[in-house]
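== chain A ==
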Amino acid sequence: MGEKVLMKGNEAIAEAAIRAGCRYFFGYPITPQSELPAYLARKFPEVGGVFLQAESEVAASNMIYGAAGAGARVLTSSSSPGISLKAEGISYIAGAELPAVIINIMRGGPGLGSIQPSQADYFQATKGMAHGDFRLFVLAPSSVQEAVDLTMLAFEIADKYRNPSLIVGDGIIGQMMEPVEFPEPIDPDKLPKKEWATDGAKGRKPNIINSLALEPEDLENHNLKLKAKYDKMREEEVRYEEIQTEDADTIIVAYGTTARIASSAIEQARKKGYKVGLIRPITLFPFPSEVISKAAEKADNFLAVEMSTGQMVEDVRLAVNGKKPVHFYGRTGGVVPSPEEIVKEIEKIGGER
Partner candidate 1 sequence: MVKDKNVVFDIERCKGCELCTAVCPVSIIDMSEDINSHGYHFAKVDEQDKCISCAMCATMCPDVVIKVYKEE
Partner candidate 2 sequence: MKEVAGYPESLTEKKFHYCPGCTHGIIHRIVAEVIDELGIREETIGVAPVGCSVLAYEYFNVDMHEASHGRAPAVATGIKRVHPDKFVFTYQGDGDLASIGTAEIVHAANRGELISTIFVNNAIYGMTGGQMAPTSLIDQKTTTSPFGRNAKEAGHPIKMSEMLTELTGSVYIARVSVHDPKHIKQAKKAIKKAFQIQLDGKGFAMVEVLSTCPTNWGMKPQDALEWLKDNMMEVYPLGELKTPEGVE
């Protein structure tokens, strides 16, 4: 459209879903993402969409499973504890090879936690969403504009791979307002027909949406088929941003809001004479292991910064593979680190200048 509007992250993601041709939302209120369902409750009638506030996140998770199997582009959103409730349904969606987009506006945990921002769902998002050998395509925007762009991408990748996509925004991304530009809307009727979907077995054999396989060999083959998808994602769908890494002695690895804070820290540190750079993963799965591994040839140190007690840092360590030290700095419980704190860490690592 070319026109910039000032929008809250939660609402911008909702609008982006509409632009992506999504017309079905099933979700449940939870802070700090409730503006997203509320936006769709207002806007969906204008575009012939279906908004349904489910009785729980568990129910919502299964509603998107049904709607996805019926062939629609479908969205659900929640925050940390609600995502835990959706987990079983997400495993079924992945196992049945269905596309869906899930939004997690992360808050403090574990348990009821807090309503403040956090990044403590990294393991849940990238490794342990639910039982079984599946992965989600995980995107981590660091601005409202990026949240819009990645929402469009999430639907595309979900359809392409027949696998659920997850967007993780810390609570700040959901709540803050920034100017955004939306792309041209996609007409859902113009999307390619999903031949495997359940829309009534007229003139064809019935389609079955299922993740049960009683024969071990069948289930192994199925899992290998899923693995092949994830391997392809690892090869072709990695996304990241590099800032000033060419001459960096210390490379910060951070995502989402933390990456923006780290960028400020880098500016301050560079003024003090420290050569610091940033690798910002945009896809948390597939993780940009290769670029980090390559950077480990030249850089001396890595510093993972997260709003957690250390989750992504493990993937950084794996990527660096012992070549160089990997440090960690984190704040948690809803506390947001300041650039100055990160500069102090850089100083600690880099030595006095």
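We adopt the following convention: a residue touches a chain if its C-beta (ideal position, glycine included) is under 8 Å from a C-beta of that chain, and two chains touch if they have at least 3 such contacts; residues count from 1.
On how the list was made: all candidates are chains of the complex that A comes from, given by their letters.
Everything numeric in this text was worked out from a predicted model, so none of it was measured.
Of 1 or 2, just one candidate touches chain A in this complex, namely 2. Residues 24, 26, 50, 52, 54-56, 58-72, 74, 88-89, 92, 96, 198-203, 206-212 of chain A are the ones touching candidate 2 in the complex.
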